[in-house]
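The following block contains the structure, expressed as structure tokens.
Missing here: one protein chain of the complex. Every other protein chain is in place.
Take a look at chain A:
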Amino acid sequence: MPDVQALVNDFVLKLKRRKIEGSHATAKQTAEILRSVVSQHRMPYTNQAASLIDAVRAVGEQMIAANPVELAVGNIVRRVLHIIREEDLSSTTTAIEGLGLSDDDVDGDENEDHPALSAAVLAAAARSTLRAPSLQTLLEDIPVSAAAPPNSSSGGDSEGRSKSAEKSSRSRKLKHDVIEAMNELIQDIDTCHEQISEQAVEHIHQNEVILTLGRSRTVKEFLYAAKEKKRSFRVFVAEGAPRYQGHVLAKELVAKGLQTTVITDSAVFAMISRVNMVIVGAHAIMANGGVVAPVGINMVALAAQKHAVPFVVVAGSHKLCPLYPHNPEVLLNELKSPSDLLDFGEFSDCMDFGIQGGSPLLHVVNPTFDYIPPKLVSLFITDTGGHNPSYIYRLIADYYSADDLVVQGKSTS
């Protein structure tokens, strides 16, 4: 697998040099690299899932460490780990169920300490291990983990004892299933814009005024979709200093025949009373329902709250991050080059290191992201539909398994 390592190194380097940016691009590339990691991985005879998970995790750690601000990388790594666990479990449970029907002895000596467990019970319990812990499984938990550690494929072991011939076919099957699921994931990342924009007509009504800030591809497609369905509405675009991506968006919208007004960022408060809905994109959605978004959006959210304007965030599910923003101002921001704000020629004479003990008087800070607390968000629109901020935990429980959050959390910090 040297060529995979080369691919990974290349990607890591690009991440470090900020050659690849944006959650969509990074998510897609991460998924593609992990797919080749999985397909090139040599499966051992026992504990295939565990070895696959280790391989993916090793690569994942490198990629997450390369640019921790790109949360989408970590999200995809965790999604892939979850996929492996899920596929492993589904094949294990079918194997156990099959064994339980045909041969009770194997099942009996597989868990000597719990002879009372029947095959069906074990299968049901194994299924529940992947689900996020809940009150329902609280009482069932301990014996399950004692009998069948979730990571190792205990079904695979018992099967190895009985029928070793089937094993090679099973190993190929696990890999095949995982790769298939990953292909689906990559396709989901590609098509998330379409699925989100399908919902546009439900949210944008005739003659409404929409405000957005900066440029987000998801927002653009969302507005296009509403326009295509013959809705006529007006869009206010705040320019999104200092990168002024709003100008680009305004041009694109006008090209599609949308009524567009460009305003400065500082005019958001002045205009918000005329707005019916704010729609913005996001960099990441955190586990508590908070949003990491391009700088300036928190101000828009506050303005929207002040005037009770719905604040809607559109984002694909690859932006769903299972981490909590412990200290968002410090942890999840990136400071860009000050040249966006000031030309070097203008401020180079202020940076006279001779005046004040070697430190310049002028500082230029250019943060990339804002953190918007969940209480300011009215609605999330993802490819699976509209959700309340307090519902995000459920999406996260569906997409990620609890084991991966902790391990990755440790490795990233």
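Please note the rule applied: a contact is a pair of C-beta atoms (placed from the backbone, for glycine too) under 8 Å apart; a residue touches a chain by one contact, two chains touch by 3 or more; residues count from 1.
We take it that contacts and distances are computed from a predicted model.
UniProt lists the omitted chain of the complex under the protein name "Translation initiation factor eIF2B subunit alpha" (options: "Elongator complex protein 6", "Vacuolar fusion protein MON1 homolog", "Translation initiation factor eIF2B subunit alpha" or "MMS19 nucleotide excision repair protein"). Residue in contact with the omitted chain (choice from A:179, A:342 or A:402): A:402. If you put the hidden chain back, the residue from A:18, A:176, A:229 or A:326 that touches it is A:326. Only one of the listed residues, A:36, A:90, A:288 or A:333, touches the absent chain: A:288. Mapped onto chain A, the interface with the missing chain covers residues 116, 118, 120-121, 124-125, 132-136, 138-143, 287-289, 324, 326-327, 374, 390-391, 393-394, 402, 406, 409, 413.
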